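Only one protein chain is missing from this complex, and each of the others stays in its spot.
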Amino acid sequence: MALDDNKRQYLSRLEGKTYFILGDEACAYGALFAGLDFFAGYPITPASEIAELIASELPKAGGISIQMEDELASMAAIVGASWTGARTMTATSGPGFSLMQENIGYAIMTESPCVVVDVQRSGPSTGQATKPAQGDVLQARWGTHGDHNIIALAPNSVQECFDLVLECFDLADIYRTPVILLMDGEVGHIRESVVMPQVSSIEHASRKIAARSAEVFGGEELVPGMIHYGQGQNVHVTGSTHLANGMRDVTTPHVHDVLIKRIYDKIDKNREKIVRVETDLDDKKKARVGVISYGASARPARGAVRAARAKGKSVDFLRLVTIWPFARTQVADFAKDLDIILVPEMNLGQLSREVERFVSGEVVSVPRIGGIPHTVDEIYDAVMEVVR
Amino acid sequence: MSEPRHRLMGYVREEIMPHRFCSGCGCGTVLNAFTNAVEGIDLDPGRMVCVSGIGCSSWIPSPYFKSDTLHTTHGRPIAFATGVKMMRPDLTVVVIAGDGDVAGIGGNHLIHAARRNIDLSVFMVNNMIYGMTGGQVAPTTPAGVKTTTTPHRNVEPPFRVADLVVAAGAGYVARWTTYHAFPLMESMQNAMTRKGFSFIEIISQCPENYGRRIGLRRAIDFLKMFKEKAIRIEKTRDMSEEELKDRIIIGRLCDRDRPEFADEMHKLTAEQVAGLKASKEAAG
Partner (left out) sequence: MIIRFAGFGGQGIVVASYIVVKSAVYDGKRAIQNQAYGSESRGGESRGDVVIADEEIYELEPTSYDVLVALTQPAYETFIPLLKPGGTLILDKDLVVADKKLEPKRIKRHALAATDIAFKKFGRKIVANMIILGYMNALLHPVSQESLERAISETVPKGTEKMNLDAMHEGMRLAGEAK
């Protein structure tokens, strides 16, 4: 996908520069570098800064940003716009993310590329409205009803809020699916340095285009091509179970089986291509204890690991950049010689359950709720308790 | 000898005919009026996107009408259509859906789209019941009617949806019934050719799941009732609320020019792009 002149004109002022900005703002700029065409959102702390910056900047790049009446409508609007060929995004936090689940399911079922940013905050319900958490990890995976697969990425710095949103747009187009940027209120609301890339250095993925409207929802490939609206192709898009040509068939078991398994498999079978992790292994001794973390929690977690090593203790560290699909082979490989795996996360233990499924060692959840992130000390203490 | 092909067959997805509407359903009349309307103004279906939700009348565009089609979640077609229209203002975007969809679960999207005056044509088929799901009470069901979820009687007053949309700021609002197929068709043509949010409330019959609860078992009984109860808005000026209580006010409720949302947003974007260009040129 090539950026048009308006986008290039806009981005030329930013490329190569270093800014000291919020994670939310970095996410918004990342979307602009990704070639965002259309944004629809609804205000919510701690995600509003994304909508605010996009509302200010996107028109300058030739795009459209609107505020809808709620999050249901925001999600609906970005899916509708996606079928015109636009790169589209919305941004919200937990309560809004709950409301979006309905149409995230629709986007999955209709294979509509789009990006959903969830700046997670403390819940359930209104919870500690302005405070960070990582309580939507499993909602991101299973929030919408029915069998499905999902891609979700979690940034652990302001720079990564920028970098990963770019990646989200590409994954959405490549796999024709909604992709979730699972930020948290912590990375969203701190300011750090961000280096903006040169526009020419970015390779934007393109959507595959189908030859005939009869193949927009099936065919030989796991990911069929799209045909955008307005080309006289009578494309039929439905959230109901459908045939390769988009026509409803909600009664034939085989039709549902083929459709849902393909939609599931296109992510499952490309797991190794999609998944990214960051490993920090102890190079001195073979560790028996490891720490797995992600998002904002990964920062104090890594600090704790480094502090333990400084005390002569051997500890391995794995950070999940991709949350979903779960990095099962990477986690299993990381943990194969470990007796104990600690999983610090800003919830009562959500991803730790997933870790348990793929390791033989003991998994120890290091939960943190209350609207504050872990301190380095509390994870350090947890590590020192189990390390010999 | 084979049956002669209907002149409007090119406007429907012929391969999935015959349609699945119940015998006597008003949706057939609406589909008929709609295809006639499109043909009458030479609208190219290739330049249309038809959006619908969940319910019997949503089947009019999805799958029957042959254009780009977006069959969405229950209540949300106007919100999806907003996304389509914002990015392709050159296409004619039509929403056809039922009263439960548009005025019930999706009522909030309806009033906000009307307030924005976004250039959508929304044709709401009001059969006064949740027909597809078996006859549950709708926000448009008259008080006193027994439905499957108001088995004793409905105590709620019904929504006057078209009046709501007028109040919310739509450019064009009309109400017709399936008895008034010709003025309905002309009204649809008006809606699709003028800019701004256009809304037509189409009072329709559901003999299967509504009629049998109120003693109107045949479509013809409904049409007679619509004919009797209908009164042109022009004739209602001096009538009291009491006199109009059981009447169906038909005709054009409003027709006014207001700034259109997609236009305004694209204007704003053009200004911002030009502003940036000018500032870059000034900076050399």
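Going by the order they are written in, the chains are A and B; count residues from 1 in each one.
Keep in mind that, in the parts below, a residue touches a chain if its C-beta (ideal position, glycine included) is under 8 Å from a C-beta of that chain, and two chains touch if they have at least 3 such contacts.
This structure is a prediction, so every number in the text was calculated from the model and none was measured.
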Neighbouring displayed chains - absent chain, whole complex: A
From A:S12, A:S56 or A:T130, residue that would touch the chain that is not displayed: A:T130
Full-complex contact with the absent chain, from A:P46, A:G80 or A:P178: A:P46
Interface with the undisplayed chain - residues on chain A: 18, 20, 45-46, 129-130, 186, 189-193, 296, 299-300, 302-304, 306, 372-373, 375-376
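FYI, only the chains that are shown with their structure count from here on.
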Centroid distance [mean C-alpha coordinates] between chain B and chain A, Å: 37
Chain A-touching residues of chain B, taken from the complex the two chains share: 13, 16, 44-47, 49, 51, 62-63, 66-73, 76, 79-84, 86-88, 90-91, 108-109, 112, 265-266, 268-269, 271-273, 275-277, 280
Chain A residues touching chain B - in the complex, by the definition given at the top: 6, 9-10, 13, 37-38, 40, 59-64, 66, 68-70, 72-74, 76-86, 88, 102-103, 106, 229-240, 246-248
